[in-house]
Structure formats: C-alpha cells, structure tokens
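Written below as structure tokens is the structure these notes are about.
All protein chains of the complex are present and in place, except for one that has been dropped.
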Amino acid sequence: MAKVVVDAMAMQRALTRITYEIIEHNKGIDGLVILGIKTRGIYLAERIANRLKQLENATVPVGELDVTKYRDDIEHDSTENDPKVTVSKIDFPITDKKVILVDDVLYTGRTIRAAMSAIMDLGRPQQINLAVLVDRGHRELPIRADFVGKNIPSSQHERIKVSVSEIDGQDSVEIIDR
Amino acid sequence: MAQRFLILEDGSAYPGIGFGAGATTTGEIVFNTSMLGYQEIITNQIYHNQLIVFSQPIVGSIGIAHDGYESILPTTKGVVVRDVTAISKNRQRSLSLDKFLKQHNIPGISGIDTRHLIRKLQQTGTIKGSIVDVADDHAFDQLHATVLTNQQVAQVATPRPYPNPNQGYNVVVIDFGLKHGILRQLSKRDCNVTVLPWQATAQDIINLDPDGVILSTGPGSPLDLPQSVLEMIQTIQQRMPLFAIGLGHELFALANGSEVSPLKLAHHGANHPIRKIITNEIIYAMEGQEFVVNPDSVNRDRLITTYVDLIDGSIQGLRHRDYPAFSVQFFPDGAPGPNDSVDLFDEFMEIMGTRE
C-alpha cells in the first residue's frame, strides 16, 4: 500500500520554501556551496541551486557527495580503502564556505554523520547546514535538520519513497507499508 | 428602461440604457478585461468609488450566485456594459443582476461602446465619469466639482473584529477592504480566522498570538493610509509569517522602504502572463491594481522580487530576505480569475507549519 503524502506541487513548494529559508538564514548566498548526497539529494541540491540562481542571478556551486564508504553501519570491502577512490564530485574548495548539505530523507542520521565526515576530509567549512525534503523521525544520532520540506512522522515498519522527475519520472513522496 | 448617459471628465457623453439603480453617481472609470465573473468583480471592494467598464460584452447571463460574492455590500459606483441580460438562477428565480444592483443602489448603463471606452482610456489615463439622466452643463459641472474621497479603506473595511472559527492554524486577516476569496481559501484550509479592522496595531495582533497574518486587498492608494499601518507591518513581519495581497502588497513594499506610485491607467484583468521568478514558471492571475511598486526603489538587501508581469513589466510579488514575509500584487484566490497561484495559500500554511 503506497500513499502519496507529498505530490509534485507540494514538492515544488517545499523546495521553494527551503530556498527562501536558506537566503533568510544565511543573509544572502555569499560563500554558499551546496552538496547533494547521492542519489536523490543531488537532484534536490541542483533544484535549490537553480532557484537561487533565478532569484539572485548568481551561481552557487553544487557538488555531489557519495558517503557509502563513510557509513559505519555498512561493511566495506577492504580493497576500497584507498581514500583517493571516491565517487564524490566536488570541484571547488569548501574550506571557509557555508555548506548546505542536501538529502531526500532524514532518518537515523547516520548518512548525515557520514556526509559530515566526508566533508571534513575535503576541507574545513565555516558552517554546515542540513536541508532535507522529508524528516521522518527515529534518529539514532543527535542530528537535526535546519531546513525541512515536510515532517512525516512515520512508523519504522513503513518505508518512505522519494521520487524525483529527473530519474523517477515524477515528483512525489510516498509512504509504503511493508 | 430609460435612456441615461455616461459622461466623462474630458467632456464626452455616451447615451445608453439605464439599469440597476436610478442613482446619479460619480467615480473613476476603470475597465476590467476578465471574460467572466461579473458578480465577483462588482462585489470586490477595490472598486469602491469607481465605475467599472466591462470588456466582456454580456453581463448578467448567469444571474447572481451564492458563491459569487466578494463582499456582501458592494460599493462600486456603477457598471458600464455593452449588454445586460436579466437572468435569475437563484432559488426563487428572482435575483437578476439588475435587481441586485437596485438593492445596493448601484446604477448600471448598457448599450455603451465599451471597446471604444477602453481604447480611449489608454490615451486619457484614469479619469472621472458619472452616470446621469441628462448630459447637460450642470451634470458636467457636478462631475468636475466632485472630489472623490481618499478614505476608501475606512469606508469599506470592517469597523470591528469578527471571527471565522475553525480547527486549523490561527490566522489574523487585516481587513483593508477584504475580498471574500481570501476567507474562502483560508476556510478551505481549516484556518481559525480572526478578521481585524485595518487600524489594528501590532500589539492587537500579537495579543491574539496567531500563527500568521494576512494583509488583505482593498481599494484606493496605499499612500493615503497612515504611517501607523506601515509600523504595524514592520513589527509583525519580524514576529510571524506574513502574506500580503493587493493593497496589502503595496503596503508591505512601502513598509520595507520601496516606493509605490500610481499607474497612468489602472490594470484589471486576468490575461497577463506573470513569471514566477524562482522556478521560471508562467502563471495567470487576476490583477487589479492602480498602483505599482517602483522597481528601482526596491531595496535589494531587504526584498527579493518574486513575480513579474511580462506584458507591462510590473513587479507582482516580493519577499523579505530576513523574514518569512511575502506579498503578491495579483489575487491568488481567483474569484474571478485563474487558480494558477492559489497554492500560495498552501505555501503560507507550510511556512506557518515550520514554525510550530
């Protein structure tokens, strides 16, 4: 049983609101960089960057972050231990920047912790803020999002499925009872 | 039905057929190019002190409907049309547009070359006119001598607060001559609404501890309202989500240091494309404005331009950089007009939601 809790329009609105909140919070976009956590976080990051560009007529750099090997809850293949082997794409410095970390769903917090580790490996930003499309609760770490599209209190038996039109053909957030 | 005249400040007189009330009235001539929704337009209080010229060639064709009121007591000065039809579709089959206007002492005149008038107004800009029985010197003298009040808001806004109870967010609506479409949209979203008179102070509002505030549409010039209104806005926008519409938008711009100036010719219609800047979408909405925010005056450190009209280039929306406060010049509630931007009310709900 899948139930759509955020439709395309609502998702657009959530991203619009997050964009304005980012401007409000940072008093503009100076020194801002956006890092999307793969896979869907990247598309959301790009959309936020597009919106900022529309409003401020300035480009905010967008990077892609792959945090798989930083996850403490996934066992890693020892051959992948070379720190240079990374699929993250960040071709700009992040030291002293204000980083907006973007992901689709905030759940246990472990992805975000891993993402912060990844970022710290790359440089020393001035600050890191977190924007998520959905906060579904059930945190296992002391992590909190600064910008939330929608709070969806969910049971652990449910799955939250975020679709973005770039790869899924539609924009939606669904709750799936498993 | 008797012959009556529409006379204009420039000395021209147009014979037509009177309908509605037999009153002689004077007001500014404005035209509306919307193709439907005459009842909503006539009952919108932004037309206080004005004579509305309809470009839609036929009005009255669906009578008067329950869901077509934008105010209960319309105060427009007159209705100028090419053709009026006496249709009544209410339960008693007894309320035509003609009768409705009689009830509210509003005169109408039909048989006017409204297309000519609209084309002419492009050249003259906004001018005064009267609906009269005889187009003689006396009538013109009266027209020239009439000074229209600049206290429109005080005339049409509610003098005392009233509630529209529900279970959802607590929203305060400041009434500057509120169109009901705003209440309808809040009602649909279960808001617990309190409507306050336009003189409400920031403290009055804060005392009610609302989740958000809406500054309503209304008639007249934002420049004629006292400084205290701007001060109220300056305080409130720092404290809670704020959504301003129409006249409210103009006041919001003034409160944040922008200039607002009168248009040479008022614009009323729903056919201009409007660009929503953040997503580059094109939307259509009912516009009804006599004033416009001067783009050069917008303090970009404080405000972001969010919507712009692609035909005349006018600013149609603003947002504060530092606070969850935003405004639109057009009417997102439709009534009449497209619903393309009605989800601004959802956006407002969601902003209130993030602050719980």
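Residue numbering begins at 1 within each chain, and the chains themselves are lettered A and B in the order written.
We adopt the following convention: a contact is a pair of C-beta atoms (placed from the backbone, for glycine too) under 8 Å apart; a residue touches a chain by one contact, two chains touch by 3 or more.
Note that contacts and distances are computed from a predicted model.
Taking the options "Protein-arginine kinase", "Carbamoylphosphate synthase large subunit", "1,2-phenylacetyl-CoA epoxidase subunit B" or "CoA transferase subunit B" in turn, only "Carbamoylphosphate synthase large subunit" matches the UniProt protein name of the chain that is not displayed.
Shown chains touched by the hidden one, complex as a whole: B. Considering B:G37, B:P219, B:G317 or B:P332, the position touching the chain not shown turns out to be B:G37 (whole complex). In the complete complex, the hidden chain is touched by one of B:R4, B:H272 or B:H320, namely B:H272. Residue B:I118 is the one among B:A23, B:L95, B:I118 or B:I206 that touches the chain not shown.
The residue touching the chain not shown here, chosen from B:N294, B:N339 or B:T354, is B:N339. If you put the missing chain back, the residues of chain B touching it would be 14, 31, 33-37, 40, 55-58, 61-62, 65, 67-68, 82-83, 85-87, 113-116, 118-119, 122, 269-273, 280-282, 284, 310-311, 334-339.
What we mean here is this: only the chains that are shown with their structure count from here on.
With centres defined as mean CA coordinates, chain B is found 42 Å away from chain A.
Note for the complex: chain B touches chain A at residues 277-280, 304, 306, 319-324, 326, 343, 346-347, 350-351, 354.
Touching chain B in their complex are the following residues of chain A: 9-10, 12-14, 16-17, 19-21, 23-24, 27-28, 51, 54-56, 148, 150.
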